[in-house]
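Heads up, one of the protein chains got dropped from this complex, but the rest are sitting where they should.
Read from first to last, the chains carry the letters A and B; within each, the first residue is number 1.
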Amino acid sequence: MEPLDQDLDASELELPTEPMLLNVGPAHPAMHGTVRIVMELSGEVIERCDVQVGYLHRGFEKMCERGNWTQVFPYADRLNYVSPMLNNVGFSLACEKLLGVTVPERCQWYRMILGEMARISDHLTCDGAMAMELGAFTPFLWMIKCREMVWEVMEEETGARMTHSFGRIGGMAAPPTDGFKDHVRAVVAHIMQVLGEVERLLLGNRIFLDRLENVGVISAEDAISLGWTGPCLRAAGVPYDVRKAHPYMKYGEVDFDVPVGTNSDSFDRFMVRIAEMRQSARIIEQCLERMPDSGPVNVDDPRIILPPKNEVYNTIEGTIQHFKIVMEGVKLPAGEVYGYTEAGNGEFGFYLVSDGSGTPYRVRIRPPCFLVTAGLERVITGQMMADVVPSFGSLNMIGGECDR
Amino acid sequence: MGELKPTTTSILEPGQQSGFATTKFEALLAWAQKYSLFMNPFVTACCGMEFMAVSSPRYDFSRFGSEAPRFSPRQSDLLWVVGTIVQRQAPILKRIYEQMAEPKWVLAFGTCASSGGFYDNYACVAGIDKIIPCDVYVPGCPPRPEAVLDGLMLLQDKIQRGDRTPGIVKPRIDPVQAPDTALVQLRRSRSSAPPAGIKP
Partner (left out) sequence: MSQALIELVKQSFPDAVLESHSQLGDDTLVLAPGRWKEVCRFLKDHEQSSMNMLIDLTAVDFPNREPRFEVVAHLYSLDRGHRLRLKTRVGDRDGETVELDTIADLWGSANWLERECYDLFGVTFVGHPDLRRILLYPEFDGHPLRKDYPAERIQPLLQYRDEPNINKVAPFGPDEGMPFGRQTHKFGIEGEDDHLAPRPRVITPADN
């Protein structure tokens, strides 16, 4: 045996040189249960990786072709299930674009308020989960507590905490409740306070910053070429927000800023979401001031909106209207349209093809986080294994939207 | 103390009605098992959000003994299948279930895990009991956290009785319809911003 103090030349040893194949399988907490990454590691560094999605492909687009247009709403809810109201509103807007109707003003403000609350809930979940995966459990619990308050508002308004299916073509399923404005104001004020506490807790922590800064960097050109939108693109320095670039509903009339990052790392993606929550609170405040307290919420069109129940039971026109809408469904005219909004993850579009019967011919969702996850390979190649956790968490891959 | 048998937990076949624990040791063991369930949350879809809500301070399943989610099947005894299981995910679920050591229980969280939900199509498995045996079904899309806690308590009861027949959580009467009950008063006093003027 050689003496132990003699240095061995690496070439004399028979060391295995092929890279190690590691399967970070779908059943993994950091992968949120639905993404599989097969990576080739050289030590801790990822040389190549193959991101496999589709572990939550539920056949959304095929299911839509079997019902009528209103029956798409429950499926749409379960796309980006952390901010279901934004999906509902997006689909309603796309259908209304095809129909050529505009909902009344009160409905637009109402949709905006509920949509921004859903966006706050989305960013709370993303940032909370990211912090938890790095070991900071307390901010996660605080953010989930805030999310519970948002869900309480949703429950008062829609009846369900999460997947409410509240949007309708031509309006909403029910008008706002009486205490809506006060409730929302109290909740948003509390959330902003908790956000301040979370920032004080996390942003001074050296370990948290070291794990996120300069980790998972992607250049702006790559991000644009990959079709990224939303907070991930804004963290890369590109100030593209559908609400500012192509305003819809009343977003052109409210004042808000678009937070943009500089380094395009995971820390920027984290901070962009926190800043966006503050901007959403600003939007909500302005909408609450300007939303009228009375007035119709649904479009006054008997072909698309269900009549009130006393008319259904007492007048023949109401009965016929109710019957036609429920049994045959809302009939969108033949044609195609691409309607897009800013959802929690970016430009969330619906490409609808209608043949004039009540059944959708093709409902295509343009999923923002599918394309963001396509960029995951570029983000984590060259990083260490432990950097995958915050990088992936900062992209906010939501399985329902990515795989549909 | 009762006599120590080689197999101290008797796993009964489904359909066989339970016996009560026949020895004090078995009763003690079942008590320990039911109040220390280490869960393995196999989270896929929207029910995962409600799972997060159940784990968070307001509804908190750790007060039922299920403190720590153990993401490794080797270290857990309760498999929570949370969310839709699609055909592609089915072999992985089966493997995770097989990797768990006896005694193990399965809780199907949500309608998609219980029966496939409204995804009656080429992609989804119509309920996880097509693949692995399941002990408690918690229906709902997603189920309210209170229903999930009911499911957990139902499972704990089953463990105490040694019963392996599958059970379903039944809906409770909506407390909002009875606004003078203590539960509603307690919840109102604890909720963050009791809004003025909201009718019960």
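Everything below uses one rule, namely that a residue touches a chain if its C-beta (ideal position, glycine included) is under 8 Å from a C-beta of that chain, and two chains touch if they have at least 3 such contacts.
What you are looking at is a predicted structure, and each value in this text was computed from that prediction instead of being measured.
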item	value
Touch criterion as defined above, residue of A:29, A:54 or A:104 at the omitted chain	A:54
Contact residue for the chain not shown (choose from A:66, A:200, A:290 or A:303)	A:66
Footprint left on chain B by the chain that the document does not show	87-88, 90-91, 94, 114-115, 120-123, 125-127, 129-134, 137, 139, 150, 153-154, 157, 160-161, 165-168, 170-175, 177-178, 181, 183
Where the unshown chain meets chain A, residue by residue	52-54, 57, 59, 61-63, 65-66, 97-98, 100, 222, 224-227, 238, 240, 245-246, 308-310, 313-314, 335-338, 347, 349, 351, 353, 361-362, 364, 366, 370-371, 374-375, 403-404
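Assume only the chains that are shown with their structure count from here on.
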item	value
Of all residues in chain A, those that touch chain B in their complex	25-29, 32-34, 54-59, 62-63, 74, 78, 81-82, 125, 129, 141, 144-145, 147-149, 151-152, 156, 161-163, 177-179, 182-183, 186-187, 190, 399-400
Touching residues (chain side chain B, partner chain A) in the complex	42-46, 48-50, 52-53, 56-58, 71, 83-84, 86, 88-89, 92-93, 96, 118-119, 121-124, 141-142, 144, 191-193, 195-199
